[in-house]
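For this depiction, one protein chain was excluded, whereas all remaining protein chains were kept in their positions.
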Amino acid sequence: MKLSRREMLKALGITGVGLTLAACTPAPASEAPAASSSEGGEAAPAAAGTELTIWFHWGGATGERAQELIDTYNSEQGPDDGVSVTIETVPGGEYRQKMTASRMAGTAPDVYHTSIPILELATNEVIRELPDEEQAYVREHYLDSTIERMSFQGKVWGYPTEHQAPALIYRRSMLEAAGVTEIPASAQEIRALAKELTHEADGQKYYGFTQWYDNYPASFHFPGIIWRFGGEMYEFEGDIPRKIMVDTPECAAALGWWRGMVDDGSTQVGDLGFTEAWQQGLAIMGEIEPWFPFINLRDGGAEDVYEDLGVVYVRPAESISPVVQSGGWELVAERNSEHPAESDTFMQWMMHEPGMPFSHFIVEIIGSLPAPLNYPTPIPGWSEAMMDGYAAQTAPITRMHPGLKVLGDGEIGTAISETVQAVMLQQDDVEPALASLQTTLDEILERTDGSRTA
Amino acid sequence: MSASTTSTSTPLESNSYKEQIVSVKRRRALRWFSGQVTLWAIILLGLLFMVTPGIWMVLASFKNQAEISAIPLRFFPEIWRVSNYPEAIDAMKFWRVFGNSLLITVTITVANILTCTWGGYTFGKLRWPGRDLVFMLLLSTMMIPGFLTLIPRYVLIAKAGLLNTYGGMIIPFLTGTFGIFLTKQFMLGIPDELIDAATVDGCSALGVYGRIILPLSKPIMAVLAIFVFDWAWDDLLWGIMILTDREMWTLPIAIANLRVQESNQFELQMAGSTMAIIPVIILFLILQRHIVQGVALSGLKG
Partner (left out) sequence: MATATLAPRTGTTPFWRRRSFRRGLTGWLFAAPILIYFTIFVFGPILASLLMMFYDWNGFGPLSQAKFVGLSHVTEAFGDEKFLGSFRNTATYAIVVVLCGVGVGLLLALALNGVTKLVGFVRSTYYLPVMLPMTAMSLLWGLMYQPRYGFINQVLGMVGIPPVKWLINPNIALYSICLMVIWKGLGWYMVIFLAGLKAIPEEFYEAAQMDGATAWQRFWKITLPLLKPTLLFVIVVTVIGSLQVFSPIFIMTQGGPANATNVVVYWVYLTAFQFMRFGYATTLAVILFVVILVITLIQLRLFREGGLQSYY
């Protein structure tokens, strides 16, 4: 009991010291660029220049590679531009809330690398369109579907850093072992082959067709598979979605195709995650964007699987011409940045030919498809299968994901995910599920995009 | 005959009575014994249930990805990958991050011990008009999801220039409703006579706080220390919001940063988490006796 006073004083002391430290610590953000540029070996010129901030979402080893990229700018080009760039790492899950908060507080970065649709960023005055000559540059040098993705009200609002399109990936050795010499020519053939390939060996089940049904890809792939069965998910009037259609025969055929493979017992649904099935070598075919085999298999310790992969675009239903949906990320400039000119210079360095170091980073480190038309081939680090069988064939048949032109896309995606999960887990049947989904989506679209005018 | 029977029967009876007592005792002992066995069986089974995930975590921190998901189950790693630890330490910048966490958490904990006992005294012992209403108002803030106020709080801290500082991590958490609630419950158990006697002796309210309340609150301080430390040590969301400079990161952020979409380094996360819980366990082991006392005193006299 007698000790208490001394203890109290001690405690007070600790708090005091802590608070003093807290109050006196200058925001080290201001020191960081100097530190990183001194690592680059040229502290003096960079310190005098403008400080820019860019938001990346990568952590871990990929984050370090991204830092190397920015270090290169700070040591090679930055001193000439009088610019020094700092990365702020903002995890994907917190990206939106941090954007809201920092814009309100006036602490937003100068440049974002983001997947938030241009439509949303532009209507809410988050970003600034590219300078005229840069708009012309993008229109001339990039793939059509990616230019459309960057466009809103006739302007180009950012640089597409890559595009992501679903691919059919398959294990060449396993197809060979089953005596299959040609890739199935249609969606129906894929289903039949999946059933045929599914088997058990050494107490393990090998899945003919793996599906990522449990979150984001389930809803993201949705418009694309409807196309593959000859349907359309949206009806646009100019840039504005007027109608959403999921309670249709084409859509039922599309979702029925997915569900059919579950009923056949040829998928891993409910048994194993998509990633695990591939990493453990239990998947024979599957549909996913190409960054997946790149990072999760090649860099995730399953090089043998990666080397064995065949990659092509996913075949449509019989007598439907092939089409592949694509979405992706972009590099955009904050509207309220105090350094618009410097931001533009920096973004040009990242995206312009012939260097286009950021495109190289995304394509070679992350494994997305290149957005610039004349991206040099062969791509370092990519397997031949990924390049020839997929990259070359896919580019000409891509269409922009239509949801990117819909303000309600987030809510619509969540509703679709939920329906797809219920159907895939055999909780609900295709037709009734789509009928009730239609009602939900009608409500969402009316509320979110209903009042939009051209 | 009858006499003899009675005479012979008496020892017989007394004998069986003795036997009966013995058997009752034996049965009781047996019942006590089997009760103890069941009791310990339940407790040990419970223990197994409680520790298995923790052990699994520690074991996973020595494995690789394939072993973590092996069929059939592989409980122990084939090769103990001790190298996961230096790798995690390296990837997380462990020592820097650990230091940040320690400074922030200790300051928050000490501050809370002071402010919550102050609050507990104010709401539990002092009598003033509007007290219960104000307390209900405080209590009601526990009922609003924290992230709803994330953005206004961020703006506040950003405008004060506290982004990327220890201050930004500490100042919003100097006191807490739960801590005040807990301490108030405890204060109810401190006899009013003690306070009245001190007041008669000319002690001011401040004096009562310093001379009576604080010394008597030691057990509840231990409880507060554990709860607040554990909570602050584990807090992730606020740190992600206001700390962008890697040098300022705390342990939970550094661990979360190991998990990115591209490469799910589960074993490193487990190594990081294993190292991260050590201070909390040490604190608990030191304080656990006081905690029991603290909770006991706060619980009974509500």
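To keep things simple, chains are lettered A and B as they appear, and every chain counts its residues starting from 1.
The rule we apply is simple: contacts are C-beta pairs under 8 Å (C-beta built on N, C-alpha and C of every residue); 3 or more make two chains touch, one makes a residue touch a chain.
Predicted model only: the values in this text are computed from it and were never measured.
Set against the missing chain, the residues A:173, A:188 or A:215 yield one that touches it, A:215.
Touching the omitted chain from subunit A are residues 96-97, 99-100, 103-104, 120-121, 123-126, 214-215, 270-273, 276, 410-411, 414, 417-419, 421-422, 425, 427-428.
Contact between subunit B and the unshown chain involves residues 39, 42-43, 46-47, 49-54, 56-57, 60, 68-73, 115, 118-119, 121-123, 126-131, 134, 138-145, 147-149, 151-153, 156, 171-172, 174-175, 177-178, 180-182, 185, 205, 230, 233-234, 236, 252, 255-256, 259, 266, 269-270, 273, 276-277, 280-281, 284-285, 288-289, 291-302.
Here is the rule we use: only the chains that are shown with their structure count from here on.
Put simply, the C-alpha centre of subunit A and that of subunit B have 40 angstrom between them. Contact residues of subunit B toward subunit A in the complex are 64-66, 69, 71, 91, 103, 106-107, 110-111, 113-114, 147, 150-151, 154-155, 158-159, 161-171, 210, 214-215, 218, 237, 240-241, 244-248, 256-265.
Considering their complex, residues 1, 4-5, 8, 11-12, 14-15, 18-19, 21-23, 25-29, 32, 58-63, 88-92, 94, 97-98, 100-102, 104-107, 203-204, 275-276, 279-280, 291, 295-296, 299-301, 366 of subunit A touch subunit B.
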